[in-house]
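These notes concern the structure reproduced below.
A single protein chain has been omitted from the complex, and every remaining protein chain is retained in its original position.
For clarity, chains are labelled A and B in written order, and residue numbers in each chain start from 1.
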Amino acid sequence: MCVAIPGKVIGITGMMGEVDFQGNVVKVNLGIVDAQVGDYVLVHAGCAIEVMQKDAAEELLDLFKELESLQ
Amino acid sequence: MNLEKVLQEIKNYDGNKLRIMEVCGTHTSSIFKNGIRSMLSPAIQLISGPGCPVCVTPSSYIDKAIEWSLQPNCILLTFGDMVKVPGRSKSLGDARADGAKVEIIYSPQEALTKAAENPGNTYVLASVGFETTIPAYSLLIEQMEKDNITNIKLLTALRRVQPALEFICATDQTIDAYIAPGHVSTILGSQAYSDLAQKYQKPFVVAGFEAEHILIGIYDLIKQVSNQCYEVHNLYPSLVKTEGNKTAMVYIDKYFEPGAAHWRGLGTMDDSGYYLRPQYQKYDAGSLNLLTENDDHVLSACRCGEVVTGRINPNECPMFRKACTPLKAKGPCMVSAEGTCGIWYRFADR
Partner (left out) sequence: MIVGEKVKVVMAHGSGGNATKQLISELFQKYLANQYLDKMEDCAVLPGSKYPLSLTTDSFVITPLEFPGGDIGKLAICGTINDLWMGGAEPQYLTAGFILEEGLELDLLERVVKSFAHTANEAKVQIVAGDTKVIQGNGGLYINTAGLGFKKTQIPLGSESISKGDAVIISGSLGNHQACIMSQRMEITNSIKSDCGNLGPMVNDLLKDNLKVKVMRDITRGGLATILNEIAESSGSTIEIDEQSIPVDPEVESFCGILGLDPLYMANEGKFLCIAAEDQEDEILARLKKNPLGTNARIIGRVADLGKNVVTVKTRLGGRRIIDVLYGEGLPRIC
């Protein structure tokens, strides 16, 4: 129920960060995540709700591997 | 294992009829946008659940919001989804024609800029959402406290996912498996569903929003059901931890406390909503008084309640596509872009 996409943190000032979504830069509140410049964060309604642990493509590959164990 | 094999297995599944509920409106939307239903075996049925905060918002909330928007020097700030939801007689969008001041925002943070630039105005923020959105409101209040801002108020219709899920698990035994909401789970953690999975013996997957994520989720549930396995599988580990985002929960807890809330279609459930704590009630715009809402005034023909709990598909509502269309929506399920009826109207086969 929540429109959210990942973007890259390109700057931090206090609790606010600048997050880049393929060229769109939004001021995002980083208050509930522990993010550094260069991290990818999931942003919902101007608020970063999590730091991405691995990239999407890598995650899919891992998921397919895990599915093997469900047979 | 690869995507092709997953697609094959899902297409060729010929086991017992499987009813899978996907709770989150964003999942419903992604399923339709990617044409996933056209990839499923006829034995697999996907049902949309109540994961659309707009759809479950009582009409008294809209009426209250309209009331504020018509006050002198008062501006209502809202997300786009709420603008077309009908209240008792009209929507926020309709009220604009009567002089209502309604501005659309992307983030609650925008209220801060507006409030600072226009100190003579009061800004009432239509604060809806599940646990994904609530931290944003917490952060807003924190900033308001720091900067001593007194011209922002919150009209809240905040909902908790777990009570709604529990209600559905308890009342609808025909649902065999659940696709848990993806982004709410970043806050609550995949642990949020363990008790439900065990108590009701139903498998859960936490899935992302790309087509592949959802297909893998469906595949996982098929396997779990056939192996009589009732676990919670986190298939979105890049963003969802087992324990969730603890900082977010601390923030939610600091400013909000659970309380009874009315869900359109499900009724009033204890502890299913969040309200500003007593020491922050000074920022509230009348959210508590909406508790006594009942659905009496709702059109008796409107079946949104049954759609939102997955008991019927939109095309089983007598008004679907006839009296009720996106341009003249009778209920919230048709109005919201994430509402099941709205999505069915736009995407499903005629």
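Here, a residue touches a chain if its C-beta (ideal position, glycine included) is under 8 Å from a C-beta of that chain, and two chains touch if they have at least 3 such contacts.
Every value quoted in this text rests on a predicted model; they were computed, and no experiment measured them.
For the options B:Met1, B:Leu70 or B:Ala211, the residue in contact with the chain missing from this view is B:Ala211. If you put the hidden chain back, the residue from B:Leu18, B:Ile44, B:Ile62 or B:Val83 that touches it is B:Val83. Contact between chain B and the unshown chain involves residues 3, 7, 25-26, 32-39, 52-54, 79-81, 83-84, 93, 104, 106-107, 110, 113, 128-129, 133, 211-212, 215, 325-327, 336-338, 345-350.
As for the chain not pictured, it touches chain A at residues 1-3, 5, 7, 21-27, 43, 45.
Everything that follows uses one rule, which is that only the chains that are shown with their structure count from here on.
Centroids of chain A and chain B (each the mean of its C-alpha atoms) stand 21 Å apart. For chain A in complex with chain B, the touching residues are 1-4, 6, 15, 27, 29, 31-34, 42, 44-47, 49-50, 52-56, 58-60, 62-65, 67-68, 70-71.
For chain B in complex with chain A, the residues that touch the partner chain are 1-3, 6, 24-26, 51-53, 79, 106-110, 129-130, 132-133, 135-136, 139, 142, 181-184, 186-187, 208, 210, 212-213, 216, 219-220, 223-224, 227, 235-241, 245, 247-248, 251, 338.
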